[in-house]
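Of the protein chains in this complex, one is absent; all others appear in place.
So that you can tell them apart, the chains are marked A and B in the order they are listed, and the count of residues begins at 1 in each.
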Amino acid sequence: MKSHTHYHYFNTKKKREYILITDMVEKQVNQSGIKEGLCLVSAMHITAGVYINDAEAGLIADIEEWLQKLAPEGPDYRHHRTGETNGDAHLKNLLIGHQVVVPVTDGHLDLGPWQQIYYAEFDGRRRKRMVIKIIGE
Amino acid sequence: MKSHTHYHYFNTKKKREYILITDMVEKQVNQSGIKEGLCLVSAMHITAGVYINDAEAGLIADIEEWLQKLAPEGPDYRHHRTGETNGDAHLKNLLIGHQVVVPVTDGHLDLGPWQQIYYAEFDGRRRKRMVIKIIGE
Partner (left out) sequence: MKSHTHYHYFNTKKKREYILITDMVEKQVNQSGIKEGLCLVSAMHITAGVYINDAEAGLIADIEEWLQKLAPEGPDYRHHRTGETNGDAHLKNLLIGHQVVVPVTDGHLDLGPWQQIYYAEFDGRRRKRMVIKIIGE
């Protein structure tokens, strides 16, 4: 069994950003030399997410609005008693998920035609880490 | 390390359907010959989900109502400017998740007594693909 681990750092200009990372992940699959296996893509912070959906600007704006509606920003989170102001970002992480597992088949990410991998930053303007781990043969 | 990949196609009669697939996945585990490993079950479209919960008709109706409430159908999604009408299906996919990873132990899916695997179609009446990938030994 082979394994390959890669860390990527983000430092977004905006508080919230949705960054297309499919090519970056595919590049790591290539570098791993793994032909058949599983590829984990996981945010290493609790105020960011990783999800798979469409690379369409209107939909990304819809996702943003939806996350704001179901996990709104606000002053009232108990978590803010610690001095933090990002309670909503923790809930957005839980709502959209912080990781995906993608099959690796024949040396490539085995995604459907519209499936794109996104890193979703919910509390940016600081250095954040993501891990890509591939195991297989 | 062994690996086994299987694609299954759905073409539902209704727009939304919840299809029990535990036996189909178990059959692939059997065919793989893998005794100890992990089994990924993942929708390859961004308007369908895969989840684990109870095979009880009332609960499935509750899940449907809940998804409609938190990710409602409607004309107002920005995504619809592309000509699509399925903005809600994308959000339902994000809410319920598009994949599960199930342990394979002693040659079988290692599920609890009430855990059943479901394919959840949110924009059906067309050909959709799902992947089952098992790795292990």
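Convention: a residue touches a chain if its C-beta (ideal position, glycine included) is under 8 Å from a C-beta of that chain, and two chains touch if they have at least 3 such contacts.
None of the values given here were measured: they were computed from a predicted structure.
Where chain A meets the chain that is not shown, the touching residues are 1, 3, 5, 38, 40, 42-46, 70-71, 77-82, 87, 90-91, 93-95, 97-99, 101, 129, 131, 133, 135. Along chain B, the points of touch with the absent chain fall at residues 1, 36-38, 51-54, 56-59, 61-63, 66, 70, 95-97, 100-103, 105, 110-112, 114-115, 135-137.
The rule we apply is simple: only the chains that are shown with their structure count from here on.
Inter-chain spacing, taken between the CA centroids of chain A and chain B, is 20 Å.
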